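Incomplete set of chains, arranged as in the complex.
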Amino acid sequence: MEFLVRTENLLPPDTPDETREQLRKAERARATQLREAGVLKRLWRVPGRNATIGLYEAQDPAALHDALVSLPMWKWMDISVEALATHPQEQ
Amino acid sequence: MEFLVRTENLLPPDTPDETREQLRKAERARATQLREAGVLKRLWRVPGRNATIGLYEAQDPAALHDALVSLPMWKWMDISVEALATHPQEQ
Amino acid sequence: MEFLVRTENLLPPDTPDETREQLRKAERARATQLREAGVLKRLWRVPGRNATIGLYEAQDPAALHDALVSLPMWKWMDISVEALATHPQEQ
Amino acid sequence: MEFLVRTENLLPPDTPDETREQLRKAERARATQLREAGVLKRLWRVPGRNATIGLYEAQDPAALHDALVSLPMWKWMDISVEALATHPQEQ
């Protein structure tokens, strides 16, 4: 099933650049893995914000939760999830 | 998977009593079927309101949608759904 | 550019079934055209509601507006639009 | 009587892993006790968040309050409670 996932990254502005860069690299690496595993299907930026909107696919909400928690930035992210129902037009 | 479902019944106050009663009976009959099918697991009233909180189980959001739309009151209901993730404590 | 579009269909519950059915057919026909034109890329249902989340592509917000206004249900829909920025991970 | 309880865990992201782990273990131990006492009946995760939705049973709101305050994470949790009314369909 598919989910719409919003993330707001609340990493404090005074985080040292080095830490920030390390986290960003690790985040991107993990996102690439999720993409290759078919979990992360699309990702957009909310313009102007350190925030994303993503289209995810997972077996159920618990599997999605595990995928999101595996992101290195997770502890700093405010995440909201909407479960999507396939629209009959697409079947 | 399980869902938490809130319904607010917006049937207009000036609905004739007979219509209201017919709808209520049909609603209860359909709810009983969903209960027997294992879709509706628990149902509570929000005290003071014509509103409910329900615990549902369905294969996916589309199946839940079909179950909710099958309720005779659906056209008058404002419904919001939250997908629930099994908590590791319960596994 | 891509847009995330939410629609809430506020067609009154007492709309005659025939009118409702006509509108729904016309809506689907127009949606199919938008899909074929590459404007409507994905469409989901918000479970439990007469509401959708769609992924649209249009040249600019004015073109998106024209596409949405062309939907036969438009007059009864409460629509909100978010402009999406391509994420560098996807380039 | 039954209550729907939402918790948001606001433990700061920079909490040392050891402290976090200790708190989590203590939390789980106390939750198990509440479960065995029949106070905590069901527990779900809000997918993507450090948050839960729980179904509790207690004699009254004061008893529920005492149960929630007894959780080791309580000081860091933002909790909201809804009192549930038994639905006539379930009687």
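Which chain is which? They are A, B, C and D, in the order written, and residues in each are numbered from 1.
Here is the rule we use: contacts are C-beta pairs under 8 Å (C-beta built on N, C-alpha and C of every residue); 3 or more make two chains touch, one makes a residue touch a chain.
Owing to the predicted nature of the structure, the values given are computational and were not obtained by experimental measurement.
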Statement: Assembly check, 4 identical chains modelled here, expected copies in whole complex 10
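The rule is short, and it goes like this: only the chains that are shown with their structure count from here on.
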Query: If every chain is reduced to the average of its C-alpha atoms, which one ends up farthest from chain A?
result: B
Distance between the centres, which are taken as Cα means, of chain D and chain B, whole angstrom: 25
- request: Report, in whole Å, the distance between the mean C-alpha point of chain B and the mean C-alpha point of chain C.
  value: 26
- prompt: Once you find the CA centre of chain C and the CA centre of chain D, what distance in Å lies between them?
  reply: 39
Field: chain B: positions in contact with at least two other chains
entry: 3, 61-62, 64-65, 81, 83-86
Task: Could you tell me which shape the graph of touching chains takes: line, ring, star, complete or other?
output: other
Field: Touch relationships between chains, expressed as pairs
entry: A-B, A-C, A-D, B-C, B-D
Partner chain B, residues of chain C touching it in the complex: 13, 45-49
Contact footprint of chain A on chain B as seen in their complex: 1, 3, 60-62, 64-65, 81, 83-86
- request: Spell out the part of chain B that touches chain D in their complex, as residue ranges.
  value: 2, 4, 28, 31-32, 35, 42-47, 52-53, 55, 82-87, 89-90
